[in-house]
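Notes for the one structure printed next.
Not every chain of the complex is shown here; the ones you see sit where they belong.
Chain nomenclature is as follows: A, B, C and D, assigned in order of appearance, with residue numbering initiated at 1 for each chain independently.
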Amino acid sequence: MIEARGLDLTFQTNDGPVRALSDVSLDIGAGEFVSFIGPSGCGKTTFLRCIAGLEEPTGGSLTVNGMSPDAARRARAYGYVFQAAGLYPWRTIGGNVRLPLEIMGFPRAEQAERVRRTLELVDLAGFENKFPWQLSGGMQQRASIARALAFDADILLMDEPFGALDEIVRDHLNEELLALWRRTGKTVGFVTHSIPEAVFLSTRIVVMSPRPGRITDVIDSPLPSERPLDIRDSREFIEIAHRVRDGLRAGHVDD
Amino acid sequence: MFPILAVLVALAAAWYAAVAPMNIRTALDQAKRAGAVVTPEGARVRHEVSVWRLLAANSEHIPAAYSLDRPRLPTPGQVAGELWKTTGEMALRGRAFSKRSLLYHGWITLQATLWGFALGTTLGILGAIAIVYSRVADMSLMPWAIISQTIPIVALAPMIIVLSSQVGVEGRGVPKAIISAYLCYFPVLVGMVKGLRSPAPSQLDLLKTYNASARQSFFKLRLPASVPYLFASLKVGIAAALVGTIVGELPTGAISGLGARILIGDQFGTPLAIWAALFAAALLAGALVTLLDVIQRITLRRMGVHP
Amino acid sequence: MSLLLALGFWLGAWGANIAIANSRWRRSLPARVAVPVLFGLALLVLWEGLVRFFEVPGVILPPPSEVWAAIQRSPDLLWEDFRQTVLKGALSGYLIGCGAAFLTAILIDRSPFLTKGLLPIGNFVAALPIVGIAPILVSWYGFDWHSKAAVVVVMVFFPVLINAVQGLRESDTMQRDLMRTYGASYWQTLLKLRLPAAMPFLFNGLKIASTLALIGAIVAEYFGSPTRGMGFRISTGVGRLSIDLVWAEIAVAAVAGTVFYGVVAFIEARVTFWHPSHRRK
Amino acid sequence: QDEVTLQLKWVTQAQFAGYYVALEQGFYEDEGLDVTILPGGPDIAPTQVIAGGGADVIVEWMPAALAAREKGLPLVNIAQPFKSSGMMLTCWKDVGIETPEDLDNRTLGVWFFGNEYPFLSWMSHLGYATDGAAEGSVEVLKQGFNVDPLLQRQADCISTMTYNEFGQVLDAGVSEDELVNFKYEDQGVATLEDGLYVLEENLEDPAFVDKMARFVRASMQGWKWAEENPEEAAMIVLDYDETGAQTEAHQIRMMGEIAKLTSGSDGRLDEADYQRTVDTLLAGGSDPVITAEPEGAFTHEITDMALTQ
């Protein structure tokens, strides 16, 4: 469904070019849940942005559903959670979540219903009329997750969505996300720094490494799709986590 | 309120202090003609002497500097008196809209200003939209928008009048509004181009992932993000529109309006009339800008801007 | 015939511009020069065509070719006027006016008392109409360029003030909080945070003021001047029906104004490179 | 009724009383004319307005009209209600000016905008250059619309009209014996002011000619009425002044002075005056206002029709 072949991306900056992606090849099938993990600056965000058609690769090829990322973007195939919440300061929390719904022309009643539902999902019921600066950091992040979940995109791209959340909310949202994914069969691209989270959620874990950003390891998870929270104490889980940690460490040694 | 009063009092005091040096020459000329003793004697000689020495040598004539008929710099009191005579007093006598009343002329000017402002801001905003959304417009329009502002309106005014009369526009209201809009549209254009481009790339990216149409990204992101720039521009724009109208009131036949009052006041040597019209214009502009400021505050508050 | 030719040229130039603007050289310097130049040429050709076709009398609007001839005829005159009006009147007034407005903005911003007291009054000074102040300032500062500079000062003051005040309020809460955690003094916060954050707005004001300065210097000459200067030449030219010379002066004003604006915009791009409006890809 | 649009040279004031009187007293209406009077102002060149079709007939000074004619705008004088010129150079006596010879090396205020021609002719007559204060030359200032340059001694002399600016100087408290006036009329360089001009091509149309004849007749009737009833005329002008800034005293005095300039004319252009104007302008020295004797710059046709009926 998503096919990257020898992807290359070099940024031109004031003090020389920065190679953010180098020869990245990856296939993501429909309905897969793929996590990206890697040291900071290894190109995770950049790769997600390429998939979403927000960044123009300088080399290689990339198709999404057989189309160019741009065409897929135009078909509104994505929901994107950015690394920074990026709420519009002049809209209330409700208004921010409603934004994509307005743009995609959902009927008014449904807009209200969806806003209510997704805000409840991320535990923000009652904060509808607050403005972003009146929310704590974690609440802002949850609002931005709600914004991406409010409409039903086929592909969900999430860039460290749960970074600013405490363990318990995080576990809760992990479960919700997993349930949503199983229910809807969406394709998910997920960036995280938490190895347990990556293992818990994914069907596949992509380990990346920086300078230049590239894929160093792709780990398939044989865990069943039904995953209670305590699967994290299973031997299988711990083993996969170990493999991921080793992969990560390898990337760091390169420095 | 208190700070405004305090600043006003300070300004008025400085102004009063400036009246004596500004007017002393004229006052001495008149005193001399009336037969008083002034030093030095000759008008031509006095002209060579600095005002400070004149003030020192003729301190008994300083009060006269404050009550001249045709002062170089009138006192605030004189200006206020003239303003009152041509507004409040007329109104009290029920002649608020006679042609001798500044209320009437202010109204004439205000009308053209508002038309010019409406036209100018519309043009400015549309131009900014074109420039922000169309590369061709960006590359070709902006340089010429700039050039348009370097052409002095006074040079164009006669052409605008001739052309509008050829197109069959009666009266001088329309050319005035056009001249006013010509001065007004540019600040709005420049400010709005900046404002419409002010959303951060990440904010634009979000809309891109929704594949928002140009229209949607305008109304949902660019426009709200540009509001602070918009209001700064509108305030400059309305002031420019008023200046434009008044400038336009001279070449359009100097028939009525504050500009015509100023010209006639100039020609017939009645500086008080000029100052009164000037202050009327300033009051008008101040009122308009203050109004915009209030609207800005309300809008920004409703947009949840962090206080 | 001339009309058809002109229209044809105009459409052709339009098409060429669209092609250039969408080509992949669009960011190159030649393309960025070519597009406005082509646009301007098209306007000139259209102007020439329309004037010839409708036989507009030369005393109302001469064709560009005649204006060009007038420019070639009198370079010395144009240079003398340029020096008088632009270099002496407009430029010095611009520097003084913008400087004063900027300092006032800082003063206003520094003291809540002045913000409440001076800014509303600043609004009132906003629209002191140039035609009203020009005769007064000519009578105060004489006929030469000093009075023109004074008019320019008054004209540019307000746009710069409004934008500077707005700009100084622009830094966001977190950025200000950071400074507070450093226990930064007022001046440090001003210098290191609020001024840089204000620059996009300030340059807005400076750009608008750069065109106002020229208008101000020219119009002020209507109310008394030596027998040189662009405003003098324009008003005298209209009276003498030497409209070609008038347009030659206008052309000089346009070039001077554009260069002036361009210099300010160039500095702006260097100073506010970090602002999203300059970070476009 | 035939429509006629008249473009004045300056703002509504007693200088144009005849036309306002004719309008107010119904003289135009009696001739079957519906006249619109457009006041002028700075930056309104009546010549440009008529060229653009904004007026049928304009009030203009002859030097400007002849200059326009040379520029290819064929204006024709159809009537000359002003017999003599009201222009003067008003100087301070105490700076030592008594005769034109004393003007050497002085600073002089002059109106431009097409009103500078008589002055330039006079200076070249006197043999003065006009490019700065020096021996054999004068410093020229473009004067604005007020008399401040004289009162504040920024200039030694300024241009005045007998009927207007000179009064302003006196109003400022200056007495006549502090001043020296050089009337252009006395200096032999007077040029004709405030004539009525139309476009030559329009005169080929008999209907237009007839209309103008009626217009001139009614206008002259207005002028004569104004001369006889200066105070009422001034009040009529005041009524038409929409700025409300003109005062009775000013307009009455102006009307009195204007009457002196119009009284010698029945509307017919005196060819001797015309010739003097042309000679003055041709003698403009290095930068003559006109370079060749104009042809067909006036016609008696209209005044003949108007006056013989």
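The working rule: contacts are C-beta pairs under 8 Å (C-beta built on N, C-alpha and C of every residue); 3 or more make two chains touch, one makes a residue touch a chain.
All values reported here derive from a predicted model rather than from experimental measurement.
Only one copy of each distinct protein chain is displayed, but the complete assembly has the stoichiometry A x2, B x1, C x1, D x1.
One rule holds for everything that comes next: only the chains that are shown with their structure count from here on.
Chain centre most remote from that of chain B: A (centre = mean of CA atoms).
Each of B-D and C-D has its own count of C-beta contacts, and the greater count is at B-D. Chain centres here are Cα averages; for chain B and chain D they lie 33 Å apart.
For the pair chain C and chain D, the distance between mean C-alpha positions equals 38 Å.
Per-chain CA centroids place chain B at a distance of 17 Å from chain C.
Residue positions of chain D with contacts to 2 or more other chains are 42-43, 45, 48, 51-52, 144-146, 148, 152. Among the residues of chain B, those touching two or more other chains are numbered 72, 154, 158, 162, 200, 250, 263, 266, 306.
Inter-chain contacts, as defined above, occur between A-B, B-C, B-D, C-D.
Put simply, chain D touches chain C in their complex at residues 42-43, 45, 47-48, 51-52, 64, 67-68, 71-73, 112-116, 130-131, 139-146, 148-149, 152, 154.
Put simply, chain B touches chain A in their complex at residues 200, 202-203, 205-213, 216, 220-221, 224-225, 227, 303-306. Chain contact summary for the complex, chain D toward chain B: residues 11-12, 38-45, 48-49, 51-54, 92, 94-95, 144-148, 151-153, 164, 168, 171-175, 241-247, 250.
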